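Once you've had a glance at the structure underneath, I'll fire off some questions.
With one protein chain withheld, the remaining protein chains of the complex are depicted in position.
Labels run A, B and C following the written order; every chain starts at residue 1.
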């Protein structure tokens, strides 16, 4: 595929590295970064496929991303790139991110190691947390709610997929004091890429298709991430029941959130609550608040960094019901990482991210 | 397909009619009744396809169910059949069921007209309810909880698909006083056959596949059915938030139910609650209670009349979380109808229903 | 799940073993045999899961097939069962089947080891063929075309899934001399269970869904099986181009076959050719020949032992086009094995196999 010569003078591009480029989040980073106008994909690492070309492992990238995959080596990443995106299984970033930071490389970590305090990490992940020094440096990259801190950061911890959808859906209500964060129920549903590319019968087409199930009920490691950031951002103690379900589709997350209306919002109409949401996200290029009676669908954001939100006040029960959807690989992983990157660099927040959903 | 001559003397069979045989519930009734050892499928009606053979409309039934479809005529149904299964859109049974009952035909109605009191029906269905006389005769056919009344009934109102899964999952806890039915949250997910065979873009493969959405949030007509029968069976006032979601699969319902533990059950372990459930369903041939930590999947009951239930006590929040799954076309429609039929006739409850799930 | 007491005197049942019970063909054998009226499932083996119960590995079988899985031991199989169904990867039956036969156990082998002469096996499977003595004993179990030999057999080699659909679709034309078997093109499509339960990215839901591909083009090991049995049954030299494709579904095979009409059939109408097919399969309980202009769909035979066939004479090109469909796990594996078993035992051919397709 050639390049359009627009006759415009060439700007310097920023060299970046993707560490863990052959998992699903990694290959999605490649998809986004390879077309980012300000970026050069200078390095991609994969310990499983080192020595092969990216397009050998993923033939859909033939002619698009043919660079050779390298083993991870902090020194060589530092030579090649100004910033590294880490897309690794839990536990790896705790080791690799410090190695990169010590060499001056900026880091956006898509894994779970730096999202919650060490004590919570140890409890829910059953692993040793990363060194405290780096934990403190890492800024939680829920862009819409942490934009200012991300802007000045050298190390961003990118939110988990479920927490992104859950927090974007609930924070306007929680921060306005409209809903009590102490009694939330989050019923979450995800496509199968959320579980990564690892092979087990639970990912086999024959066992996922024409099937639906709950998993990790009352024990999912995203629970403390949601509670912790409801508290750090919303300012009040949060307690949530969180249930994950597997949908027979590749991409997409939908979270249905149920919260008891606080006194302040009792008697408010759906339209009034929607107005609060619209106001909250007025300057957020990726959040779309739906009209009353319209409910977002995962396919309506597929392949994009969008988060769509619908809600209703259920007066019979005094509850607010919020439905939020994202593409778990984009806004829930690689896309939000690029969004944070844009903010860190002072570029337009949507640079390289202006895709139209692939529908149908 | 021939018949196995087992050398056993032939018993008289009961002639039955399926009214509305070409919708998805109707064709599922045909699948089950055509192999029922005590039954002869004497008549099948379809106003859309009258004059065609069942196997013209559904070629998979060639050589299995080739009978000609008739228009509905109460008199002719009464001549041909002792019992009629009605599988019709809302509003039709209100008219047809009385016509059949007046002619002495037993009725099992799979529609929604007779499941809730007329005032609720009018409010949620926006239609005139059926005559009170017949409403009173109709027994709510949640077999496991109403077996004795079904046994003596001439007119059974078969439960809705979502209510079947929801009630089987919650009634053991509600009836034991373990959970407060006044604050329940039911997050329900269904395959697309739940919406029937009617065509609109919402059923188009290209818009359902690789997609997930909520629908009829806070307004689904199964809400009052669940509340009403939690009350009539459980004996206490119920109030539920019910949300329906569409899963990109053909068959299957999964309901995730969240209830606050009442004082009586506070401190109980998951295992102790499971024991209550096991005890409750000890004699129910179609309910399987899973071991702690195991969660049922819709595919594990596909094509069968089974309802599988898993649960956990979430001590952090003081909640009971129950997951129940059924095949919406079988236990949620045609299968439960046959189960009720068996009970009405005094046959073994599982006659003609002993299928093994089609997995994978 | 209880049992219906029909008050009929109990007949002696035949004890059988399934060797390799946890692969997809194995679990399908369990589904069929557990409800077979003449059979007792006496043993199920699985080297991967020995010591677990069948329902631990496949929870959908809870209460239906809870027997403990054993390691394979020819002696113990011989003690427990009169007949063993082998559902194993290529190469294993070559060793295990002789061990069982030497102990007097009848064998139905669902693998590929005994379907073709040793020289072809070596060439296409790249493995050593089984001992000649047992090769000679094994009868190719394409029931409709080898019923008499199967009836007297102690060792049946069950056909492959693609060959079953291909041969049933083509043999009526080839045997009648209507089509030249020297220039056939077989374009075949299969659901993903055809590749077994083994995990690799090629089976991952995210990479199978919303995707379609060809595989093993011009090199699939079912090619010589089709050619060989076109010759042994059809009596003339066959040469076929065979291409396999992967369909994003769990079950089902459809083969589109293209053959040049021989002089004998030139000028024949579609209806006349259909009449030959109908006549050929007049006494075959599982083959359904469709009317002109109707084309079979894989879903129309799902879960059953049926093979549906449609065809047309394309006069523009002088070709016969035949489309045949089966459920690859039933008629293409476990179901045909049970059918052969029925024939070996002198039972009705459809004993335990009278299922209605699960549609939709």
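The criterion applied here is as follows: a contact is a pair of C-beta atoms (placed from the backbone, for glycine too) under 8 Å apart; a residue touches a chain by one contact, two chains touch by 3 or more.
Predicted, not measured: the structure shown is a model, and the values here were computed from it.
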| item | value |
| --- | --- |
| Candidate in contact with the missing chain, chosen from C:91, C:177 or C:248 | C:248 |
| Of A:14, A:64, A:154 or A:176, the one touching the omitted chain in the full complex | A:64 |
| Residue touching the undisplayed chain, where the options are A:207, A:300 or A:314 | A:300 |
| Which of A:94, A:135, A:193 or A:221 contacts the chain that the document leaves out | A:193 |
| Residues belonging to chain A that touch the chain removed from view | 1-6, 8, 24, 27, 31, 34-35, 37, 58-64, 193, 209-210, 250-251, 285-286, 288, 290, 294, 296-297, 299-303, 308, 348-351, 354-360 |
| Touching residues on chain B - with respect to the absent chain | 24, 191-193, 197, 199-201, 203-206, 208-210, 248-251 |
| Touch list for chain C against the chain that is not drawn | 183, 185, 187, 189, 191, 204, 206-207, 209-215, 217-218, 239-241, 243, 245, 247-252, 254, 256, 258, 295-299, 302, 310, 312, 314, 316-317, 319, 321, 323, 325, 360 |
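Here is the rule we go by: only the chains that are shown with their structure count from here on.
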| item | value |
| --- | --- |
| Most central chain, judged by mean C-alpha position against the global CA mean | B |
| Between chain A and chain C, centroid-to-centroid distance (C-alpha), Å | 46 |
| Whole-Å gap between the CA centroids of chain A and chain B | 39 |
| Junction residues of chain B, two or more chains touched | 209-210, 250-251, 296-297, 299, 302, 360 |
